[in-house]
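Sharing a structure here in structure tokens format.
What you see is the complex with one protein chain gone and the rest in place.
In order of appearance the chains are A and B, and numbering begins at 1 in each one.
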Amino acid sequence: MKRVQILLLLAAVALAGGAVLAFSAPLDRLQGEYTRLLYVHVPTLWIAFLAFGLTAFGSIADLIRKKMRWDRRAAGSAEIGVLFSVVGVCTGMVWGQVVWGQAWAWSAARLATPGLLVFVYIGYLALRQAIDDPVRRARRAAILGTIAVVQTPLVYFSVNLWRTLHQTQSIRPDGSTMEPEMLVALLVNVAAFTIAYIALLVGRTFVSRLEEDAAPATELAGDQVSPPRLSEVEDV
Amino acid sequence: MSLRAQAREVARIDLVVERRVGDTLRIVLPFAVVALMIFSLATPSAITDLGDIGIAVFWGVAVLYGMQIALRISASETARRREVMSLIGLDPAARFLGRSFASAMMLMMFMTVLLVFTVVLFDPDLPDAWLPTMLLVIVLAASGLAMLSTLAGEVAGGLRNKSALASLIVAPLVVPVVVGASQTLESMNQDNGILLWILLLITTDLVLLTAGIGLSRPLEEASR
Partner (left out) sequence: MTSLIELDSVGVTIGNNPILDAIDLVVAPGDSVAVIGPNGSGKTTLLRVIATLLRPTSGRVVVMGTDTSEDMGANRGQGNGFITHEPGLLAELTLEENLVHFSRLSGEDPSAVAQALYAVGLENVASRRVSDASFGMKRRAEIAWQLIAKPRLVLLDEARSGLDEGARSLIDSLTVLTVSRGGAVVSVSHELPSQGDEWPQTVLELSNGRLIPR
């Protein structure tokens, strides 16, 4: 619990710092104030992919090791991934509307892929909701997570092939097309969001463990069935 | 019993059951044809040539309705039935292969008949010598959809809302099949190469085949 509190505090500080840099960084002359969406849109998509990646890794680890902690991590990460994907896609849509005059374009592969991934993981979470027993839930979810791992690259590749209109990457390995202050603000926000993700994940897995351990039945199932008492009840 | 013999027997029985119950021909296919009609009726007047959207509508309907055909046995199989099969010694990989094969056969038939209705209703622009390519694409797409649906049906089998849940699982993951299938004819129309799309379909099928066989035992245990 203390670890969760420390991480949340760190995340709050990092996000605050990121916000300060985001609001003090120069604006793109074409996008104006909407430039600041970059500092939310990019980190949230990064977290979405990271979260789904951990769900995938956790699923495979659970399948092999059959340890509940991997299932908790995979599930917690999926929930966070869905949240960040939705935020990422929404900010991307606002940005698209402003910059390209189009909120959604299927040919914008970097919106389309997280847009589709959200539904993969909504299906994953829906499957988990349908199973009460934690062990059975973990095993089936791990299998679905593994199927998603192998199929998602093909989903990404096929959508990408289908033409893209998205903006060319601003951050390139050989140097950036962004101004240095913008780049610094972006990287700090990516780091801040990553810390926030870790804090949320640690907190979520902690809560999951509490839920699993909550109120174990002390009585054997058979002992919970009482003998009939028709004679004690009137008007039956 | 060899894996192949068991898979063949599973496929045989699935097809026998389908012949007796007749869901595909009597229910899903007419439903899908009506869906084609609804799409054409819902098309705005600005689109004067329905042929422009015909093949796209075909693949959308074929995949979404085809999913119901492919899911019907996996999702409806009882836990007791799966146990009996396991105790008899049915290799779960054989069950996956046999079930997928039977579903693929039904999907191929379904898609082929649906295609005929699509050509009649939409009169799409079709390139020369389109039919052999289209049949190849139907084989590959039906196989991919069958395998993915079989997997999803087994994952969701025995759970509440299993049909809806299995459909939700399949829908986003079937995108490579939809893209590969729909873009093949589009590429032919534009005199572009189709190899990339065919390779996408083949790769998807191989990935699903590997996943299905590899995950069959963990899935059998997880379903208990």
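To be clear about the criterion, a contact is a pair of C-beta atoms (placed from the backbone, for glycine too) under 8 Å apart; a residue touches a chain by one contact, two chains touch by 3 or more.
Fair warning: this is a prediction, and the values are worked out from it, not measured in the lab.
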### Task
May I ask which residue of B:L36, B:V57, B:A70 or B:M85 touches the chain that does not appear here?
B:M85
## Note on the structure
Hidden partner sits against subunit B at residues 1, 5-6, 9-10, 13, 16-17, 20-21, 78, 80-81, 83-91, 217, 220-221, 224
### Where the unshown chain meets subunit A, residue by residue
132-134, 214-217, 219-225
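Simple rule for what comes next: only the chains that are shown with their structure count from here on.
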### Task
Give, as an integer number of Å, the spacing between the C-alpha centres of subunit B and subunit A.
30
### Query
For subunit B, which residues count as touching subunit A in their complex?
148, 151-152, 155-156, 159-162, 165, 168-169, 171-173, 175-176, 179-180, 183, 196, 200, 203-204, 207-208, 210-211, 215, 218-219, 221-224
#### Entry: subunit A residues touching subunit B - in the complex, by the definition given at the top
63, 116-117, 119-120, 122-124, 126-127, 130-131, 136, 139-140, 142-144, 146-148, 150-152, 154-155, 157-159, 161-162
